[in-house]
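All protein chains but one are shown at their positions in the complex.
When the chains are written out, they are named A, B and C in that same order, and each has its own residue count from 1.
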Amino acid sequence: MTLKFAVLGAGRIGQVHARAIASVPGAALVAIAEPNDKAAEAARAAFGCEIRSIDACAAADDIDAVVICTPTNTHADLIEQFVRAGKKVFCEKPVDLDVARVRQALDVVKAEGGTLMVGFQRRFDPDFMALKAAIDEGRIGAVEMITLTSRDPAPPPYDYIKVSGGIFRDMTIHDFDVARWLLGEEVTTVQAAASVLTDPEIGKLGDYDSTNVILTTASGKQCTITNTRRASYGYDQRIEVHGSTGSVSAENHREANIEIANAQGYLRPPLLNFFMSRYVTAYANEIAAFVAAVADGTTPPTTGEDGLKALELAMAALESVKTGRTVELT
Amino acid sequence: MTLKFAVLGAGRIGQVHARAIASVPGAALVAIAEPNDKAAEAARAAFGCEIRSIDACAAADDIDAVVICTPTNTHADLIEQFVRAGKKVFCEKPVDLDVARVRQALDVVKAEGGTLMVGFQRRFDPDFMALKAAIDEGRIGAVEMITLTSRDPAPPPYDYIKVSGGIFRDMTIHDFDVARWLLGEEVTTVQAAASVLTDPEIGKLGDYDSTNVILTTASGKQCTITNTRRASYGYDQRIEVHGSTGSVSAENHREANIEIANAQGYLRPPLLNFFMSRYVTAYANEIAAFVAAVADGTTPPTTGEDGLKALELAMAALESVKTGRTVELT
Amino acid sequence: MTLKFAVLGAGRIGQVHARAIASVPGAALVAIAEPNDKAAEAARAAFGCEIRSIDACAAADDIDAVVICTPTNTHADLIEQFVRAGKKVFCEKPVDLDVARVRQALDVVKAEGGTLMVGFQRRFDPDFMALKAAIDEGRIGAVEMITLTSRDPAPPPYDYIKVSGGIFRDMTIHDFDVARWLLGEEVTTVQAAASVLTDPEIGKLGDYDSTNVILTTASGKQCTITNTRRASYGYDQRIEVHGSTGSVSAENHREANIEIANAQGYLRPPLLNFFMSRYVTAYANEIAAFVAAVADGTTPPTTGEDGLKALELAMAALESVKTGRTVELT
Partner (left out) sequence: MTLKFAVLGAGRIGQVHARAIASVPGAALVAIAEPNDKAAEAARAAFGCEIRSIDACAAADDIDAVVICTPTNTHADLIEQFVRAGKKVFCEKPVDLDVARVRQALDVVKAEGGTLMVGFQRRFDPDFMALKAAIDEGRIGAVEMITLTSRDPAPPPYDYIKVSGGIFRDMTIHDFDVARWLLGEEVTTVQAAASVLTDPEIGKLGDYDSTNVILTTASGKQCTITNTRRASYGYDQRIEVHGSTGSVSAENHREANIEIANAQGYLRPPLLNFFMSRYVTAYANEIAAFVAAVADGTTPPTTGEDGLKALELAMAALESVKTGRTVELT
């Protein structure tokens, strides 16, 4: 039983997912939908699949599932279209930048009895999975305090920033999801600070590039998230979970596991510099998890609801920065 | 030229300072003032010094300087008494739990033209000094985001908690001072969350055992502080400073630099479990810095003003927890 | 231009190479030759290739190259057969356990103008390649002293040990090749010690399980190799190269990059436990290098001569153990 896929959008992340589908047993890539002819042709050559329109994918009998990798403002519409067409849907984060629109789309998924998985790939990183397993096995006791460090090597282009929804909805949203996953209970209050430190232009676009967030749960567990848009040493992705009887942390990935010693000291290479190389295994595991959930008829591990909750935390963080208040979630 | 010292109080921290004085060239321990006869006798035996009353120390011609290690509620009075007696004063943190009382004492020091150093020993830790030097040498560019991790192995006794002034004034105060030292500009806003996670009894005493704080400066630099009163793996003391062109971090100290590998994995020993063993060199360096400042007639590196500022941050953090607001410092 | 492959032998290492061929652009797996019907069928199912006899592969027009993964005692014959049939040959190490037989086979390759690459996959490991690049870039100055640590998690079955040629020809041979690769000049003397420490049965089979070797070059560079057949903590594979102005080392690979801290200390997971998972990327890189050499008409990076030289070092090490002499190579 092979799950036959169409990938909507052949941009950077679309290619990642196409490659992941090709590598996952039980999954096959049938078609890619991509309006840019050159990109479409490149994808056809690279993946040996057909090029079809989005509507043709929705109508096709030989397609069971779609991976939505189009621009954010089309996600909700496409989720609704493909769920109504009876396809299993995997959608890149976020569902939408607007909480109400997300809720609307989720209502359609529910009404149709559809399957929707939202792409929070970090939950599928082998190291983070090992960290989560250590927690679940009781090796650190009760989770109490979490520290998430997430730094991009460099900010995205201004044009992207303009439509990104801002740092909280674009970047921190991954950390909000990881926080929820690891805290094991819902966040009840959000405090956030945000600054423009790397490039004043980002401030002119109404966004921030440096932020710290504190999340608290009803039982008093706390999680801090530190984000910056610039890290000279690479893509910095760390998790530390402090529990009642121990602590567990996941370390960064480097370009190579070597060390050079000389009169200046002991030098290890910088970190992997790109989210796609850092999370290449996570992206493959994520598609495999989607395929498995469809095969087993179970709820995917990262649902539309997870996408909504992370977005609500992003909105609360922004509100905290704007109002100088601790924002309570209901 | 030897600076002749009296140590007031022969408790745990008094002994640390007495030992530091004995190890610092240019310093000599003349007397200890200690009301408990047994403790006084033990100190006399250990350090080969005299036992005198506090007033006798203040009046003595053969004493140039005092180290105040008595209970917190006596600090401000003793600072005033000894400054008026013309002695150089080193006072353990905090000057007082009350901001107004601290200001009053500092006014006396100023009026008398006295010398007051407040004991923030972390600034004198060799690793933290190396970290600060790396910043000052421009090796990470402009400081932008700081992460301070500070966890005690176990909470202090309830009796101590009752008079400690609470976690922010007792424990976080060290981190507030380190933050100010490393940020290089004054903090303008404070956000804090605090919970009781390790022992409900601490909550009944009106205190917290787990806290996260975000500090922001006028230019938007940010610092997070994470504190807990319980860490199974020892006394966790880490600093990470992220700058515009790099990052610098200081690591923990272990019981031994060995690693044991077997089928379970690779095991390094827990951390040093006690602030006195962790900071033994820092305490000696701190006294040496005091001696040097007196000898050179310069302002000590950690002043009464530093003590006041750290206390103000502690009060602001508590206010943020209580009010759910970002507290602005004027 | 795609290089069309047959893999001879569908055992463990044959499957590794079949998978590598499938993953390398410019390579295609056409057929597998495997006498065991069940294994042959499994390979056909897994790789979607044909099953053919060895002779059919040699005669086939649609096969350009072979990967020889059959038992060691067939390697030399197959090299000769396939070189004579005009195929490009990749042969798993060793070419043969007997130096004279290896020379004979290499003579045939030379006479036929054939292409032979011998499978020393460690040269293609990304970390070891980064280490070699650091040396070649002059980052440690002149190579002076090398330390190779190579420990198997557990000894192979007795039946394998019986036909393996002994620890030096079976296990150390990889280190001999790495030593030659990194020393940059030929070894002139060999000293070795060998013991049976893990299992007396290994001694009864005439073999050893624990050995140290010192290699020296004409200019006095030295390399030590330490091998054991049992390491409770996994597959231990480390290189350290000490040069005139610095040192470079490559670290082990773990099951996951996490660390758990508790009262016992800080625990990282054991090492990857199997040479195939440890060197999975190296095996793919190795086939890619073979494909590239064929495409470019260049000599493969690990030649039959390299296989011969490593075997000569293995024989010299054994002689040193047996005679208690430093063995000179001519």
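Brief remarks follow.
Just so it is clear, a residue touches a chain if its C-beta (ideal position, glycine included) is under 8 Å from a C-beta of that chain, and two chains touch if they have at least 3 such contacts.
Quick caveat: nothing in here was measured; it's all calculated off a predicted structure.
Among the residues C:Gln15, C:Thr115 or C:Ser210, only C:Ser210 touches the chain that is left out of the figure. Of B:Val248, B:Ala314 or B:Val327, it is B:Val248 that touches the chain left out of the display. Of the candidate positions C:Phe47, C:Phe120, C:Phe176 or C:Tyr233, contact with the hidden chain is made by C:Tyr233. Taking the whole complex into account, chain B touches the unshown chain at residues 126-127, 130-131, 134, 139-140, 245-253, 255-263, 269. As for the chain not pictured, it touches chain C at residues 142, 144-145, 147, 149, 151, 189, 191, 193, 195-198, 210-212, 214, 216, 220-222, 224, 226, 228, 230-233, 242, 244-247, 320, 324-326, 328. In the full complex, chain A touches the hidden chain at residues 232-233, 261-270.
One rule holds in what follows: only the chains that are shown with their structure count from here on.
Chain A and chain B have Cα centroids separated by 41 Å. Rounded to whole angstrom, the centroid-to-centroid distance between chain B and chain C, based on C-alpha atoms, equals 58 Å. Within chain B, the positions touching two or more other chains are listed as 232-233.
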